[in-house]
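Of the protein chains in this complex, all but one are displayed in their positions.
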Amino acid sequence: MVGIDIVKVDRVGELYLKYKDKFLNKVFNEEEIKYLEKKNFRAQSIAGMYATKEAVSKALNTGIGQTSFKDIKIFHKNNSPYAQVDDNLFKISISHDGGFAISVALFESKLGDNLFKGTLGKREKDAHKGTYGKVGIIAGSKGMCGSAYLCSNSAFKTGSGLVYNIVSENILDIMSIKFIEPIVKSFEYDRDMLEFLKGLDAVAIGPGIGLTSSNENMLSEVLEIDKPMVVDADGLTLLSKNISLLKSRTPYTTVLTPHLGEFSRLIKKDILEIEEQREKLAVEFARECKCTLLLKGNNTIVTNGEDTYINNTGNPGMATAGSGDVLTGIVVSLLGRGFKTYRAASVGCYIHGLAGDYARDKVGEESMVASDILNNISSAIEQII
Amino acid sequence: MVGIDIVKVDRVGELYLKYKDKFLNKVFNEEEIKYLEKKNFRAQSIAGMYATKEAVSKALNTGIGQTSFKDIKIFHKNNSPYAQVDDNLFKISISHDGGFAISVALFESKLGDNLFKGTLGKREKDAHKGTYGKVGIIAGSKGMCGSAYLCSNSAFKTGSGLVYNIVSENILDIMSIKFIEPIVKSFEYDRDMLEFLKGLDAVAIGPGIGLTSSNENMLSEVLEIDKPMVVDADGLTLLSKNISLLKSRTPYTTVLTPHLGEFSRLIKKDILEIEEQREKLAVEFARECKCTLLLKGNNTIVTNGEDTYINNTGNPGMATAGSGDVLTGIVVSLLGRGFKTYRAASVGCYIHGLAGDYARDKVGEESMVASDILNNISSAIEQII
Amino acid sequence: MVGIDIVKVDRVGELYLKYKDKFLNKVFNEEEIKYLEKKNFRAQSIAGMYATKEAVSKALNTGIGQTSFKDIKIFHKNNSPYAQVDDNLFKISISHDGGFAISVALFESKLGDNLFKGTLGKREKDAHKGTYGKVGIIAGSKGMCGSAYLCSNSAFKTGSGLVYNIVSENILDIMSIKFIEPIVKSFEYDRDMLEFLKGLDAVAIGPGIGLTSSNENMLSEVLEIDKPMVVDADGLTLLSKNISLLKSRTPYTTVLTPHLGEFSRLIKKDILEIEEQREKLAVEFARECKCTLLLKGNNTIVTNGEDTYINNTGNPGMATAGSGDVLTGIVVSLLGRGFKTYRAASVGCYIHGLAGDYARDKVGEESMVASDILNNISSAIEQII
Partner (left out) sequence: MVGIDIVKVDRVGELYLKYKDKFLNKVFNEEEIKYLEKKNFRAQSIAGMYATKEAVSKALNTGIGQTSFKDIKIFHKNNSPYAQVDDNLFKISISHDGGFAISVALFESKLGDNLFKGTLGKREKDAHKGTYGKVGIIAGSKGMCGSAYLCSNSAFKTGSGLVYNIVSENILDIMSIKFIEPIVKSFEYDRDMLEFLKGLDAVAIGPGIGLTSSNENMLSEVLEIDKPMVVDADGLTLLSKNISLLKSRTPYTTVLTPHLGEFSRLIKKDILEIEEQREKLAVEFARECKCTLLLKGNNTIVTNGEDTYINNTGNPGMATAGSGDVLTGIVVSLLGRGFKTYRAASVGCYIHGLAGDYARDKVGEESMVASDILNNISSAIEQII
């Protein structure tokens, strides 16, 4: 994570005088050479950049050789040097004097592919609790309370200012004990629940609710509310009994987040058949149902039937119970702040995967649990502000 | 967070000999020059200070250029060097020998504006649990238990030695499960509750209690107790139905902590009207009701009708559920240790904002939740001891 | 944890020129000398390795003297230098120039004896929740809920994708409150529990279930399920009443994890008698009952009657309530991913001991509690991937 290198300025100066461009082209990239040109190719500047490349290669634990000089890209942001290798970003501190250049490289963060860099922007100064969205999450049941916990807290950590967790009354107290920030409400407890949901910015339904017939009724009533919505897990299985519920919603206001098994139930095809033409079937389904489909798996597919995004963050350690609940919380939070469904689903699975990658760096793929993903949402989000 | 710089003493010595004051004035501030004068402008001392400025600029990730030499202020406290840029404080370690000066700058903390530096002072050696206040907090209800959790624990972290959380009996067990340090009591459970409250040093009422008519009665009975008090959240909405309850209290023993919506209900004006003359209306209300008003928002206003304090700590990430409950806990704790209402409210929102700023540094504005503010009270308080 | 050393290249060069092999053989191991040979015994390379040994001895807090030069083994992995002393692994960063070699040694991790290095391998890219096993854990009872907590969470941290905790209905809600990832099911609640268990990959039974007669019945029914199984704690005491239940299971599909007292009940001999011939009796029992026996204690014995493994990880701080529940969770998780019983038990007690050793490094032997072992499973597992 840390590398240091010391270089005698004269030695580098001599190399440059002797080999000129040949030397430069071997060690530096075009951008770096432009930068050095602005510095009149002073030996000191070249030595500093040279030492930095060595320092980064040590911080990477590879050494020049496995990582080539040119794989390490030095750039300046706000006058301050950084280095990047693949998706690893390093802070650099260079010091020159007395004939030496010393460089220290400190690992800073994983870079995403920057696809979503700047997506969230900066919060408004006079934000209040409602500014970034009030969301309702219908999740959890007896024995499956963790799914509600993960989903609602994920929505908070993605930036929602108010999260209501709607539960069956028999777990109202359990959820009150588990939660700090989310507010718990029960369906039976409050007859005006549907009216209440209409006042929110977005709704998620499904994680851990169970496949009861009363939930089937609830789902159909909830889907009638004209708000952006995520349907996940048991919600999907119930929906697959009556797909017309989806089709009667305002087009492109719904995100479905099935894994392969759930998608198989939705489109009535068996899993092997789907695996052969995953993307094609996903696109067709989204187009037909006028929804955004997020089909989970290695390289998750997000499609609205027209545009398609293949996600490249994430790792196999995320195949663990509750991981999907975290994703649903992230996506509904993004819907709640006004993102369109396709954008919310794409950015959401990107954040989710990146949080999982941070979790892996801390506890490893084998030991990672869903709470670890939840606890790393904040690191992932920092990459897209 | 860390910067290092090495400087050849001779080189700086020559610069000084050649340009004298012109050099000094370009790099150093008046105070620093005075310090160097005491050191007889030895090249070694100048080089050490020079290296420090470079080291700090690297630690800031800016480099000299964006941050000018003079923006970095070096000072000595207890014989040891520190550097400050805006509200960032750095610890400095300077070493000289063999013709070099090496300086390492390590980020230490965010500085407040020092407005309240020294406010809390040092604890008395023979303090017991009652010395810094026993407070009662009436907060929480079915589904809204987190508000009680945040409020009571915030009071402890602000220094109270005993915190009683008074709740409706139907959440007595839930709160017992959530809490470690606070003691839980229920209104119905103990008929002598009002007598009990009279024995405490300060009382807070309102967060998450709900707008029931029995709470309306409770509020009017509690307000009759002649102790310093904070009224917040649902307490404010109930109070707005009968503002005379406030007026019959001993003058200036009450803090109200409304956000804009709650203030609108208190003074029966609509929000747009208030926004135009926020400060004026706040001052008038406080004067008329002989209370301290803490009107939340970007640049929170604290006023007792005579003095007014505009708070400058905090950030938009704090617009999240439960943030206000933390503030109420902080303020009632300060009342409990004997602060007057205006002072408690001013210092309280300063601590609250600073804790939020520390939370932002750790998890970012988007991912910050109220517990993060709670967990950073200790860092904020260190700045005002 | 950190050591630094600076060495003048010339000085080492002179030592080498003067004493040649005598010098090399005093300081370096055979492997290291081979490495230096490839570098043509350049003074710079020798000096770097020399400085590294000094740096490591400082990081160890011993200094050359107590730790000899040759106790410190430098090796290269992926082109990058590491050092090892006993079971301590250090990352090394070496820098050369201007006539000096500087080496920094940073403690990285405890190395196991590498017996199980590579055991788990890398996760498959397209893993889903079921890929690494669905396990059922029958544990916990009124007042003994922590055992279920520790056992089920340990299974998750060992890599299982789905963990079901089966409990008596009277603690269903308690466990729902305690858990995040595990799913809770109750025996009475769901009449099809036995069918459900048959659909899982492995089952553990015993921790904290109590010695009731209904549990005796449950045990006999569960043992009839033909799945890999761990029997622990109260499960063992109940089993000792009717050992034939074990014998009628498919050979070598059961792991028993008794401590000395429980083993004494299983084989109807008293503890003193067992202590005299621990290994012999263990082997005989395993052979007779066609099971894998994991006999806990200092140097835990794992045997299937044929092969025997004596574990050398772990420490006396692990003699604390709940430690065994963590072990059971680890072993059932390994069974769930397809390990044979002998392998699961051997690797499991190795992981368990190593997690305890990491816990000791953090909180000490006296203060270690079972949760500390749970929380260090991830570090232990990293050593065997």
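Chains here go by letter, A, B and C, matching the order in which they are written, and residues are numbered from 1 within each.
FYI, a contact is a pair of C-beta atoms (placed from the backbone, for glycine too) under 8 Å apart; a residue touches a chain by one contact, two chains touch by 3 or more.
Small disclaimer: the values here were computed from a predicted structure and weren't measured.
**Student:** Can you pull out the displayed chains that the omitted chain is in contact with?
**Tutor:** In the entire complex, chains touched by the missing one are B, C.
**Student:** Just name the one of C:Ile33, C:Ile225, C:Ile243 or C:Val369 that touches the chain not displayed here.
**Tutor:** C:Val369
**Student:** Which of these touches the unseen chain: B:Gly48, B:Gly161 or B:Pro258?
**Tutor:** Of the candidates B:Gly48, B:Gly161 or B:Pro258, B:Gly161 is in touch with the missing chain.
**Student:** Of the residues B:Ile33, B:Leu172 or B:Ile243, which one touches the chain left out of the display?
**Tutor:** B:Leu172
**Student:** Out of B:Lys185, B:Lys227 or B:Arg249, which is the one that touches the chain we can't see?
**Tutor:** The single option touching the absent chain is B:Lys185.
**Student:** Just checking the interface: what residues of chain C touch the absent partner chain?
**Tutor:** 2-8, 11, 54, 58-59, 61-63, 65-66, 99-100, 142-146, 149-150, 171, 174, 177-178, 259-260, 297-298, 315-317, 319-323, 363-371
**Student:** Across the whole complex, list the residues on chain B that are touched by the chain not included here.
**Tutor:** Counting only chain B, the missing chain is touched by 78-80, 91, 93, 95-98, 100, 102, 104, 106, 120, 122-129, 131-132, 153, 156-159, 161-163, 172-173, 176-177, 179-186, 189, 377-378, 381-382, 385.
Keep this in mind: only the chains that are shown with their structure count from here on.
**Student:** Chains as vertices, touching pairs as edges: which of line, ring, star, complete or other describes this one?
**Tutor:** line
**Student:** Quick one: point me to the chain whose Cα centre is farthest from that of chain B.
**Tutor:** C
**Student:** In whole angstrom, how far does the Cα centroid of chain A sit from the Cα centroid of chain B?
**Tutor:** Using C-alpha averages as centres, the distance is 32 Å.
**Student:** If a residue has to touch 2 or more other chains to count, which residues of chain A qualify?
**Tutor:** 100, 177 - these are the residues of chain A that touch more than one other chain.
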